[in-house]
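Now for chain A:
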Amino acid sequence: MRDLVLSDVQKSYGGTRALRGASLSARSGEVHGLVGENGAGKSTLVKILSGAVRADGGSVALDGRALRPRSPQEARRAGIGTVFQELSLIPDLSVAANLLYGIEPRVRAGRISTGALHAAARDALARFELPAGDVSRPVRELRLAERQVLEIVKTLLHEPQVLILDEATSALLPEQVAWLFALVRRFAAAGGCALFISHRLAEIESLCDRVTVFRAGADVGGGAIGELPEARLVELMLGRAVERIYPPKAPAARDAEVVCELRSFGAPPRLQPLDLKLRHGELVGVGGLDGQGQAELFGALFGTVPAAGSVLLGARELRCASPAAALDAGIALVPEDRAAEGLCLTLGVRDNISLGSLGGISRLGVVDRARERRLVAGAVGELQIKVADVRDPVGGLSGGNQQKVLLSRVLARSPRLLLLYDATRGVDVGTKTEIYRLMREQAAAGVAVLFYSSDAAELAALADRVLVLHDGVVRAQLSGEISEEEIVAAAVGGRRKEAHA
Partner candidate 1 sequence: ACGSSDSDSDSSSSASTSAAGGDGASGGEKIKMVISNNFLGNDFRPQMLKLAELTARLPPFADTVELEVVNAENTTQAQVASLNNIIQGRPDVLLVDAGSPTALNPALKRACAAGIRVVSFDQVVTEPCAWKVAQSHADGQLVVGQWMDQVLGGKGKILVDRGLPGAPVSREIEDSFMEGLELGGGDVEVAGSFDGKYAPGPEQQGISQLLVGNRDATGVMTQGYCNPAFKAFRQAGISTVPATTCYGYNGELVGCLKERAQCAVLAGPPTVVQIAMKLGLDAAQGRETPPTSEQVPVPVTLFVTNADEFRPAENPGNIAIEQIELGTNAYEELPPGLALPFTLDEYDITAEQAAG
Partner candidate 2 sequence: MSLARHRTVLTAYAIALLLFAVGTLHSLDFAAPSQLKTMLVYASFIGIIGLGQTLCILTGGIDLSVPWTLTGAAVLTSVMTAEGRPLGVAIALVLALALVVGLLNGIGVAYAGVPPIIMTLGMNGALQGLLLVYTDGGISANPPQGLTDFVLGDTLGLPTQLWIWAAVIALGCALLSLTTFGRRLYAIGANRRAAELAGVRARRVLVAPYVISALGAAVTGLLVMGFTGQAFLTMGDPYLFSSAVAVAVGGASILGGSGHYAGTVAGALVLTLVASLLPLFSLGTAWLQIAYGLILLAAVYAAGLNVTRKKRGSPDA
């Protein structure tokens, strides 16, 4: 019996009530889903369970015994294993040191044997059917998906009784998700209790036995997954029904005018030259396994990666050597990592939004406050950014609202080529819907839109056309009625698919 029962848990950060009486009960042997929009309090709950923060009120019980961990170690000792949303790997430590931190083999007089450590790390990776590789590499050198996998393995190595996965799949690819699901199912089957958090409702449906829905810091419903169809989940989460998540695809984009064209454009050696025409009104998605040249494609277009070939935007041929040059040429990018590459979290909403357009709202280097106010007010209004005062630091907003701030900064430049790199990762359904709508609006207004997504379902449902990349080469171009399976098959399969009806 490893039942986890939380009742009436409260937590405030200063004036923000992150949890206002949240309850949840998960039984041993089950995978329990936890869903809710951005800022609903899911991660806060996770942090309380894992000892990273302490609750203001309410109770948590594991196996009927009260659980009040005062530190991450205490939580770990009590049997709680957490895969943190923001990951807990130390960039400068090696894969092995991260994997086995605190459970190193052979520690004598405080000294860790590196040989034994590396051997144990390779062993551990092998046990999870992963290629060991060079375990002395610092984690800094790994990509997000690799780190995510490492974080999962690290957590399981502590042999927890309760396994918490906070958006552990957001960076994973279908096959990695399958690998994780198998692990979680095995864990539950062995009597463990798993808490699974994800914004991909399809994952919740396929993995979880029961589910709890959070809204605004409290539980608002839940039950066996079979009794909760997706539409009902969404309604519980958002407090309103959503007609349709994805906007309708563009009709007959085929013969529309070309707004942007890539000719033999690439970033050798990781991205081979490719040709691509983006048409008026069209949303073009890029998919494939992680790290197949998608980042290089977007980076090369935006001037952060050395590029070869040419880009035609309107009538002009471009070659951008820096993001500033790209922006000036009408190319804008929503980067993948909001916190690291997107926003200045300690600065205000206003400063973040106007940062991209300073040239346009200033005269002789002096910011025109009136024009700035109009710009910011317009953005906040149009994207319905929830913020009390536009001078409040962006870091204090919920993830979804942060994403909207980033989008509004990018859109304020009125780009002619809009690049979105996994812009909906970790974003809740409500906000996603709004982002999709915006993308459509932009395309309809004549902006060339190219987006990458790690979520095959999103690609299938949103894009008019999907390029699947593999090893730097376009493996398939899909259009019309695209199915998720087609994308996955093209991404992993050896077959070469050509434009499909």
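Candidate entries met the following condition: all candidates are chains of the complex that A comes from, given by their letters.
The working rule: a residue touches a chain if its C-beta (ideal position, glycine included) is under 8 Å from a C-beta of that chain, and two chains touch if they have at least 3 such contacts; residues count from 1.
Quick caveat: nothing in here was measured; it's all calculated off a predicted structure.
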{"item": "Chain touching chain A (counting every copy) in this complex, out of 1 or 2", "value": "2"}
{"item": "Candidate 2 partner contacts - residues on chain A that touch it in the complex", "value": "13-14, 47, 52-53, 86, 302, 304, 322-324, 327-328, 333, 335, 339-347, 351, 354-356, 358-359, 362, 365-367, 389, 391, 395-396, 409, 413"}
